[in-house]
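A single protein chain has been omitted from the complex, and every remaining protein chain is retained in its original position.
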Amino acid sequence: MLVFILGLYMTIVKGNLIKKVIGLNLAQTGVYTFFILTAKVNESTAPVYIGDEVRYANPLPQVLILTAIVVGISLTAFALGLVIRIYQAYGTIEESELSRLVQANREAQPSTLTPSSSGGEG
Amino acid sequence: MWIDLTLLGLLLALALGITFSRDTLTGSLLLGAYSLILAMLWVDLNAADVALTEAAIGAGVATPLMLLAISRSTRAELGEVLMTVQRYRRFPPFLVLGLVAGALVYASLDMPPLGNPNNPANQHVAPYYVQNAYHETGSENIVTAILVCYRGFDTLGEVLVVMTAGVAMMLILRRS
Amino acid sequence: MNPVINASEPIWAVGSAFLTALLIALTGRWQNLRDLWSPLGALAQFGIVASLVPAVLSGETRTFTLTTPMPGVALYFKVDELGLFFALMASFLWFIASLYSVGYMRALKEHAQTRFFAFYAISLGSAVGIAFAGNLFTLFVFYEMLTLATYPLVVHKQDAEARAKARVYMTYLLGTSIGFQFTAILVIYGISGELNFTKGGFLQGQAPDWLLLSAFLLYIAGIGKSAIMPFHKWLPSAMVAPAPVSALLHAVAVVKAGVFTVLRVVVYVFGVDCLVSLQVAQILPYVAGTTIVVASLIALFQDDLKLRLAYSTISQLSYVVLGAGLLSPLGAMGATLHMVFHGFAKITLFFTAGHIYCATKKTKISQMRGIGKQMPFTMIGFTIGALGMIGLPPASSLWSKWYIGLGALETQHYFALGVLVVSTILNALYFLPIVYSAFFEGGGGVEALTLPSPPSPNTVGEGESQLLPSPDAAGEGSVNLTPPAPLSASREGGEALYSPSPFTERGQGGEVNPETPSPTLPLSAGGESQLLPSSEASGEGQGVRATEKPPTSEVIEFSTPYLTLMTLAICATALGVLVLFVYPHPFLELARRVAGL
Partner (left out) sequence: MLAEHLPILHVLIPLVGAIVLLTGGVLRPLREVAWGLTMLVVLASAVSAFQLIPRVLSEGRISYALGNWKPPYGIEYAVDSLSLLLILLITSLTVIITLYTRHSIQRDITPNQQPYFYSAYLLFVGGLLGMVTTADIFNLYVFLEIASLSGYALIAIGRRREALLASYNYLMIGTIASTLFLLGIGYLYMITGTLNMQDLQARLEELYGSRTLLVGMAFITLGLSVKMALFPLHTWLPNAYTYAPDAITALMASLTTKVGVYTAFRVFFGVLKPSFLSQVVPLEEIFMLLGALAILGGSLMAIFQNNLKRMLAYSSVAQIGYIVLGLAMLNVSGMMGGLIHIVNHAVVKAGLFLAVGNIIYRTGLEEVDDLNQIAQQMPKTMLAFTVCALALIGVPLTAGFVTKWYLVLGSIEAGRWFLVPVIVVGALLAAVYLWRIIERAYFWSRKGGALTPPAPLSASREGGELGSPSPFTERGQGGEVNPDPPSPTLLPNSEQESQSPPAPKTSEVPLSMLIPTLVMAVLSLALGIFAVLPLNLAERIAKSLLGAE
């Protein structure tokens, strides 16, 4: 759980966009661990069928987490992709710099399309 | 038991290291290590399949992705941004985090005890899977059975999420 | 009981106007064809409405449910005496107004005429919709539609000032209707689960008194269109609109719709008995009475003819509210009658104002000396209209005031009676001088004083603007609140120095006259409007040194076909006023039924 908090902390506080992604990952693993813990059954074995008499760990949360991990990595991947694009467009991935740039851009020309990212010929 | 504790300790140390690391490269490498340790912990918690996935994806996919992203953008970090800004901006995040942490602790006070086979979580649906999965699906691995059969649609969704991510990457990265 | 017949006439009466609007919009390219539709549509509408008269007089009630948008809430029409009353007046006046506005718009070569006529027609459709609305929801629908449809008319000029004024217009009307009326309707619906108008009301005893009373007050406050103070500001603002629109707003549709709604609510929703028990008679007449007197006082100080008429409307319409608020059958009868009779008189006056503007580009009362010699028919019409405002024979409003007075006597409401007397005097004070100076002044001496030219580089030559930015602001801002200040200021102005009071700006307005390049007007503008309150006689005295030099005294009101058309329209409505004086019986009968006598 502490990990979850740490991850959240990173996501909110860190200025670097990649760091935020890392934080997000961290937070997610916190949640995953929580699920795994709920699946824990004392003195049990992994849920691989070896007979009816054995006590198994709860398989359901594990299934959920399998799914969640994959979902999480997809999000991470996309976030990183975005970071790369942001870097291409702005030349920085620091939040403070970015907000400064955006601000400056808005003041200079309220509604200008930036040529760099307009969907022209690829 | 001591294995658990050691792993937990390691995890915490790594997490702290990630959080307070000064640059993104270190952070992402540590995250890879963290994933591996986490996977070990999960194995110990009888979640072998999940651990395998985490090791493969958390350490094996995420870290290279991070590295790729860093190599395509920049490694340098400006340092702790919020440390330099005014005090008042630091307050709200901490408040939120404090509240969330408080809620977590508050909830944990009357949670069902960890690992007790008589927990509702382990009593309602789960035993059905344990008893019937093998017979109904023929898969020895109950996790696989649930994944593919009982909750197959979740898995389809999961695949779709991956596909979405792929599509999304194509969309945003292939334009310029 | 009276037979209730399901018949589609009401919907045709409303629909004919919308159809007209559609035809106008479609044929906008061919001017002559387009302008044909308005009178035709009006005739059709009037025909349909008039065909309902015998049925209603024989005691039938015609209803029609168009559609049911929400469960239990229908677009429901019902023809009864009160609605017929309003619809008759509106559709008849539309016919005349449509002729008049064709003349007006073409004479001034206005832009966006198609839009103008189309929305004019929609407004009329909405007005008749209000008249025939059978429940509160339908009433509200058409009430809002009317607001929206008149907005393009008010903002017709499309300049900054028109937009600002139109914004005020919208703010007041939408603000009150959405803010208060909508809530009130729902409170009523919440209390009783009922929206249909029922004679005698349907709310009595349905809820605690405080709730009913607050619903009632909310409702009355929500009828911004009735221009009861303090929700009257929109009316002078709306004076930026062309004259036919002013006529529409004041005489035909908008304000009338407001007071009509008041009557509806008083008689058919709450019911007189219920309101008596709520002691509304202790509130409403006082509000209305105050409005009457204060608006009349403000009107005294307006030099702009249309503004003076606007404040006069505010004051006159409160008679209706007053009559309704007396909660006596006679008062209600008077109120009903006044709604119609005032309509005829006021539309005459507005036609006149617009006509004068069209023919001579004059908007100030002080410029109109001797205008009666140029435009005798017009000014005779004006005289009749003015008499209608005052309530003297041979104008029909005598009757309505008479019944309101009777109502006040009946309920021993001496405040109302006093208001009637005082306001009649005030009305006379602000109308008769105009009449007098129009006919018996002018052509006199040349004004000796010359004033420094007001710093207005306005290119008035285009003369399109009868927008009167400044007088209006003056009227709203200072005159309204502190009458004494401008009084003394312009008195000084009259003597020697021109002081920088709100009247400076009025000077600019005076400048609008293209034929009088010499800036001598402001002085007399200030002086004239000044002296009016003191007495009629001194107004006369002031008139001796009248500045207005009529370029010619030949009759100009028939000089072009368009002006002729407008003159005829004025004559028609003036005639209407007279006819209604001589032969008010059908209306008396209808009103008697409304009041339940």
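Read from first to last, the chains carry the letters A, B and C; within each, the first residue is number 1.
Convention: a residue touches a chain if its C-beta (ideal position, glycine included) is under 8 Å from a C-beta of that chain, and two chains touch if they have at least 3 such contacts.
Note that the structure is a prediction, hence the values are computed from the model and not measured.
Please provide the labels of all shown chains that the missing chain touches.
Those shown chains that the absent chain touches are A, B, C.
Which of these touches the unseen chain: C:8, C:51, C:68 or C:198?
Residue touching the chain left out of view: C:68.
What does the interface between chain A and the hidden chain look like in terms of residue numbers?
Against the left-out chain, chain A lists 4, 8, 11, 17, 20, 24, 27-28, 31, 34-35, 38, 60-61, 64, 67-68, 71, 74-75, 78-79, 82-83, 85-86, 89-90, 98, 102, 105, 109-114, 116-122.
What chain C residues would touch the chain not displayed?
Those residues of chain C that touch the unshown chain are 67-71, 73, 75, 111, 137, 140-141, 144-145, 148, 152, 155, 157-164, 166-168, 170-171, 174-175, 178-179, 182-183, 186-187, 189-190, 456-460, 462, 464-465, 467, 469-470, 473, 476-477, 505, 508.
Applying the definition given at the start, please give the residues of chain B touching the unseen chain.
Residues of chain B in contact with the hidden chain: 103-104, 106-107, 109-112, 119-126, 128-129, 149-154, 156-158, 160-161, 163-168, 170-172, 174-175.
Everything below uses one rule, namely that only the chains that are shown with their structure count from here on.
Just the number, please: Cα centre separation of chain A and chain B in whole Å.
Inter-chain centre distance comes to 9 Å.
Could you work out how far the Cα centre of chain B sits from that of chain C, in whole Å?
Taking the mean C-alpha position of each chain, the two centres sit 73 Å apart.
Averaging over Cα atoms per chain, report the distance between chain A and chain C in Å.
Here chain A and chain C have centroids separated by 67 Å.
For chain B, which residues are in contact with chain A within the complex?
The touching residues are 11-12, 15-16, 18-19, 24, 27-28, 31, 34-35, 38, 41-42, 45-50, 53-54, 57-58, 61-62, 65-66, 68-70, 72-74, 77-78, 80-82, 85, 90, 93, 96-97, 100-101, 104, 108, 114-117, 119, 121-122, 125-126, 129-131, 133-134, 139-143, 145-147, 151, 154-155, 157-158, 161-162, 164-165, 168-169, 172-176.
Going by the contact rule set out above, which residues of chain A touch chain B in the complex?
Residue positions touching the partner: 1-10, 12-16, 18-19, 21-23, 25-26, 29, 32-33, 36-42, 44-50, 52, 55-67, 69-71, 73-78, 80-88, 92-97, 116-117, 119, 122.
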